[in-house]
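Note that one protein chain is taken out, while the other chains of the complex remain in position.
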Amino acid sequence: MIPLSHYLVLSAMLFSIGVLGVLVRRNAIVVFMCVEIMLNAVNISLIGFDNYTDQVNGQIFSFMVMCVAAAEVSVGLAIVIALFRNKPTVNLDEFNLMRW
Amino acid sequence: MELLIFYPIAFVSIVAALLVVFNKSPIGSAVSLIGMMLCLAGIFVMQKAHFIAILQVLIYAGAIMVLFMFVIMLLNLKGDDTAAWAARDKNKLLSVLTGVLVVGVLYKIVDIATRTELNSPAPLTDNFGTVAEVGKALFTDYVLPFEVASILLLVAMVGALVLAKSKVD
Amino acid sequence: MLSLAWLVPVFPLIGSIVTGFFGLRIGKDAVGKVACGSVALSFMTTLIILAGLVMLPEEHRIYEQVVFTWFASGDLVVDFGYQIDPLSMVMMMVVTGVGLIIHIYSIGYMHEEYSYYRFFAYMNLFMCSMLLLVMGNNFLLMFIGWEGVGMCSYFLIGYYFEKKSACDAGTKAFVVNRVGDFAFLLGIMYIFKEFKTIDFTSVFAAAPNTLIYGGEAVTLITLFLFIGATGKSAQIPLYTWLPDAMEGPTPVSALIHAATMVTAGVYMVARCNALFMLAPMSMMTVAFIGGGTAIFAATIGMAQNDIKRVLAYSTVSQIGYMFLACGVGAFTAGIFHLVTHAFFKACLFLGSGSVIHGLHGEQDIRKMGGLKKYQPVTYLTFLISTLAIAGIFPLSGFFSKDEILFHSLVDGNMILWGMGVSGAFITAFYMFRLVFLTFHGESRVDPHVHPHESPKVMTLPLVVLAGLAAAGGLLGIPLIKGAHLLHHWLEPVFSFDMKAALDASAQMMIKEGHHVPAWSHLLEKEEHGLAMEIGLMLLSLVIALSGITAAYFFYIKYPTLPDRIMQGQWGYELVKNKYQVDEFYDATIVNPAIEGSFFLWKTCDAQGVDGAVNGVAKTIAWFSDQARAFQSGFVRNYALFMVVGFIGFLIVVF
Amino acid sequence: MDLIPAPSIDLISLAPALVLSVFGMGVLILDLFIGKDKSILVFISLLGLFLTTVVTFAKGGLPVYSFQGSYVVDHFSIFFIFIFAISSALAIMLSVNYNRQENIKVGEYYSLILFCTVGMIILASSTDLIMIFLGIEIVSICLYILAGIRRNDARSNEAALKYFLLGAFATGFLLYGMALLYGATGSTQLMKIALALKTGKVVSKPLLLMGAVLLIIGFGFKVASVPFHMWAPDVYQGAPTPITAFMSVGPKAAVLASFFRVFVHAMPDMAESWILVLSIVAVLSMFVGNLGAIAQTNIKRLLAYSSVSHIGYILIALIAKNSLGSASLLFYLLAYAFTTFGAFAIVIILGRRGDEKLEIDSYSGLAYRHPVLALCMAIFLMSLGGLPPLAGFVGKFYIFSAAIKEGHVPLVVIAVLNTAVSFYYYLKVIVYMYMREPAGEFHPTLAPLSLLVVAIAVFGTLQLGIFPGPIISLAQQ
Partner (left out) sequence: MFLTLVTFLPLVAAGILAFIPKENEETIKQTALAFAVADFLLSLQLWADFDLTTHKMQFEFNVPWIETWGINYHVGIDGISLLLYIMTTFLTAISILASWEVKKYIKEYMMAMLALGTGMLGVFVALDFFLFYFFWEFQLVPMYIIIGVWGGPRRIYAAVKFFLYTAVGSLLMLVAIIWIYFIVQDKTGVYTTDLMYITQRLDIPLSTQKWLFMAFFMAFAIKVPMFPFHTWLPDAHVEAPTAGSVILAGVLLKMGTYGFLRFNLPLFPHASNEFLPLIAALSIIGIIYGALVSMVQEDLKKLIAYSSVSHLGFVMLGIFAFNHYGLEGALLQNLNHGLSTGALFLIVGMIYDRRHTRLIKEFGGLSKQMPKYAICFMIITFSSIGLPGLNGFVGEFLVLLGIFQVNLMYAALATSGVIFAACYMLWMFQRVMFQELKNPENMKLPDLNFRELVLLVPIIVLCFWIGLYPQPVIKTFDASVAHLVDQVNPKNFAPGGAVHAELKPGHAANGKSEVKE
């Protein structure tokens, strides 16, 4: 059996990569992809814990996470499309009409 | 034995994730993301969460990523991230800081994870992670979340419609 | 009869209200009549009261009348009450009597003034306050009068309010007086702390049994009171306001700054004799300040050219004599001099007023001379008063001053006596300098001015006052037993049983466990012979005459001599510039205070205290800008901050 | 094949959410059959909210746990549902005129608000991490959409994008936190988590702490507390004004309810660690919110910063973690709801198409043109500042009481000093309204529904300020 800590470390690393991606990328869609990496990373932990305690909660949870991810993606991409209609770019650094 | 499978998959998933972050073209990122998700499906299988592994492939790698690709294609996004990527240099301090931060987070999380004494999972019941088991839970104990999720999806659907429909009013 | 006492201050008060509020409507004549009438009523009431008091047996000659309780707080009860006793009687007589005369004089003197009514309103108000001062049966009521006269003095000095110098003088007078009042108030509070009452009778009766002879409490109390007195009575170091006060109309100078108000300090010290007697150090201080002022002011008087200023310095100097007397324990002598001084100095001032009136406002004696032929009555009365002040037998000043000098030697010491005597010489000198320069010699009057004698309403008071100045000495004829009426009259007030007081103090000290010093020598009275007294009289007469002679020598015989001798002499310049005391005060107190205040305002307040407040506001605004600057509008920055926060929390938690 | 036993479904407990969902879908469907005039939808939505409030009281014998302890009906949740209903109703009423004016003809708008409210109800009633997660997501997704609903307005788009990206990012943290919490305690149910903590059956303490911190980030983001507040000013500014008002009240309240349940109910036994973090968040929120608001010139941004600072005060109620704390949280949120809606209502009334009058200096001299509006605005601002006799004061008093009772005096002192700072910018608006000469003309759109909102808000603000007794008794149950 693979120890739980392995899963946790993998999950943490992927999560961090996701965070890093959010921080360094300017393309809205890629940033969003990085958020998906984070969600996925969490799923590993969730199921890892399930494995450890022999429960089903984690799997249900990750199931819900997928639902949420799907919902978010549909809305998020809709937002991007709406945005793109007004201003044909997805570069986040060009969106600072509102600041200070 | 299992570790021999685990390590390569984990390694590939990490590489794929890094590729998502560092790939210049959005399409490349998306493709890497699909790769990563497939790897994760493998991990899930190793965790005996078969149902989730299937969903991972179907929903994530399938539906969600297709949507991503579709939008990227639709908006014809390519390359314009390159200039932006170069512009990163303008803000070197910020990049360094970001890197340090993320490494810090990573270190912390890893530190915590390894310090936990959870090294060996409990012996699992046979039907752990099967569709039947998860489905049963979903329709008994977790029927409420399941129903709530439907509202969530409904809302998302309506929302996507409202935002993306082309008619400008 | 005595119960009429409360009316005495009321008449002038009514007069003041009538003249003040309806003065313009009722016309000048009526104003004069009301003002003088009210004072006259007061005077008459005083006479009635005097009669009542005389009729009482000697040891019961004290009458207290409480009109109402002014205020009471805890065990402090302050009555609005009057005390009629021989001392206040003397003062009341002087105040109402001299006051009446001066009021009458003013009708003539002020006749040309537009705001005639205002003048009389103030004058009447002054009378009221002064009467309160002398009649009050407790320290606070005295203080009402004390401040009231100060206020009236302020208004009357500043009567010509369009003249800046007059206003300045008024303000200065009030403020300097306030310095004295400050101490006076402290004294009163101290008295209350020790005695739990501020009624004169109770305090003085309890004093020997409450305060230790020469102890800290009594010394401080008396010193505080005396500082109060120096303010009002223009003694060193607070005398500077009086010469400036001459900016007021001349009757004011006569009434307030010569006859009555400025002597209030003497009255107060005399009133508190029971306290002062317990404080030898304070007594010494009083005597030295008095003696010092006497000679100091006299020297300044020698070199002044303004007729009223000469008189003002003379007043300061004469009051110094009174304090000298009080300081050596000769309170009767002090009061005696107070009375005679009121007569002759009022006369002198009114005379000078007559001169000024005759010269249409000229006050510089260098522009006078030879006036005796234009103003014979004025001259004569002036001369009589001058002789009186110089101490020429048998005029009043001779008796009173001589008594002071005698006591200063007998009860004091050689130094005090020396001060007194040399002061007497200088007094005689400068007063005659004044007379000679004004009335004798060549006329140096501006040719456009035609001097004339003043109207009857002015000269008559002069005559009366001159008469009093001449005859006032009869109140206290020395040497003959029982002839010293005033002494006899004031006996009940000034009889202080030193032996009993010392015994009581000794007991208190023993109780407190202190060592009792040897006090027996204090009770020994030196016997002095009649010969010595007569000798001293003759001596002072000689000195006065020599002063007059000197003046004659300088200003009649060789009128050019003074200039030749004095020109360029530093001593003369110093005296002429009044020892630069005003400048000294300006430089050390007034200007630093004003500059310091500016500093406090502009630097401490605006930049320091308020600056701190606004600084907080500015700091907040600065932080606000910083907080805003973080809000760059870039999503990735926002995300970065979230991560930074996350890390921060991790650091905090782990 | 064995049948799955039918789960026990407590429909009465669920009634508020169900009723509202039904109405939400009804509005959605009805929208397809009506024309441009959407006012019937408004009516139906309001009816739905009203019915929701009514059925909320259907359940007796509180508290009632259902769905294996993952859903609860208690006084706490009922009170919250009450707040949600009010805030949604007020938001809908405000929207009518605003939408007409801004030409927003989306029928889904109202159903989204209703669905969002459903999410809030679920959020406030859930005692299971999964449910909480889903609730938060429903609420968030509705808000992403509503914020961006003015599709052809660049600011609205930008607001939606920023909110969405950061929201998703925060969701990641939240989720991770929940996962770790689950891992550390072995359960997603709050009661079981509490039990595990109490009995010491915690797998790994550091994991738990990490989870708590991550949860604070997640929740902190949703309630816009510093340093996770940065979206708030931008989004508030860009979103349609009724939505801004809605956002700053209802969803925040819902998240706070959950925040409260998760931390105070589930983790009282490790309070000292999260109290420390929350104290820092609270203090930072107050400072950054107030300091940031001082420099603002746009009324919506100002109110956004102000809401950040209010979160700081509200977090004190969490930190107090006693019964007074929960009651004060409820009271404060209700007071805040009235006041905030009032203020935004005035902002909406004053704006008109093409001239939203969002800059503070455009309020110059309002008091002399429209004294009643200005007075109402002043009342709301002063209530936000916490001046008696207004609701905000009683709310603050309540929260401070709760904290002082627990001995958090320094925290309260910081809070009151911040209150003083906050007076500055509230006063600034009043200065413009009252003390400057009118700069331009005002053309307020005095729509009846908007005015009704103002009236309700004024009434609520004064009622809660002067006679708060009944509501306090209610909150204390």
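By written order: A, B, C and D. Residues from 1 in each chain.
Just so it is clear, a residue touches a chain if its C-beta (ideal position, glycine included) is under 8 Å from a C-beta of that chain, and two chains touch if they have at least 3 such contacts.
The structure displayed is predicted, hence computed values, not measured ones.
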Seminar exercise, completed: Not-displayed chain touches, in the whole complex, chains C, D
Exercise. Considering the whole complex, which of D:F84, D:Y176, D:F393 or D:F442 touches the chain not shown?
Worked result: D:F393
Seminar exercise, completed: Only one of D:P63, D:P268, D:P371 or D:P448 touches the unshown chain, namely D:P371
For this session: Using the definition of touch stated at the top, determine which of C:I14, C:V66 or C:V175 touches the missing chain.
Result: C:V175
Seminar exercise, completed: Touch rule applied to chain C and the missing chain gives residues 20, 68-76, 80, 140, 143-144, 146-148, 151, 154, 158, 161-164, 167-168, 170-171, 174-175, 178-179, 181-182, 185-186, 189-190, 192-193, 593-594, 596-598, 600-601, 604-605, 609-610, 612-613
For this session: Considering the whole complex rather than only what is displayed, give the residues of chain D touching the chain that is not shown.
Result: 323, 367-368, 371, 382, 387-389, 393, 397, 400-401, 404-405, 409, 412-413, 416-417, 419-420, 423-424, 427-428, 430-431, 434-435, 467-469, 472-473, 476
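Methods note: only the chains that are shown with their structure count from here on.
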Exercise. What is the distance, in whole Å, between the centres of chain A and chain C, each centre taken as the mean of its C-alpha atoms?
Worked result: 96
Exercise. Rounded to the nearest whole Å, what is the centre-to-centre distance of chain A and chain D, using the mean of the C-alpha atoms as each centre?
Worked result: 25
Exercise. What residues in chain C touch two or more of the other chains?
Worked result: 628, 631, 633, 635, 639-640, 643-644, 646, 650, 654
For this session: Identify all positions of chain D at which a residue touches two or more other chains, and write them in rising order.
Result: 130, 134, 137, 141, 144-145, 148, 151-152, 160-162, 165, 169, 206, 210, 233-234, 295
Exercise. Hey, how would you classify the chain contact layout here, line, ring, star, complete or other?
Worked result: complete
For this session: Enumerate the contact residues on chain C facing chain D in the complex.
Result: 620-621, 623-628, 630-631, 633, 635, 637-639, 641-642, 644-646, 648-650, 652-654
Exercise. For chain A, which residues are in contact with chain C within the complex?
Worked result: 19, 22-24, 26, 31, 92-93, 95-100
Problem set entry | Of chain C, residues touching chain A in the complex | 628-629, 631-636, 639-640, 643
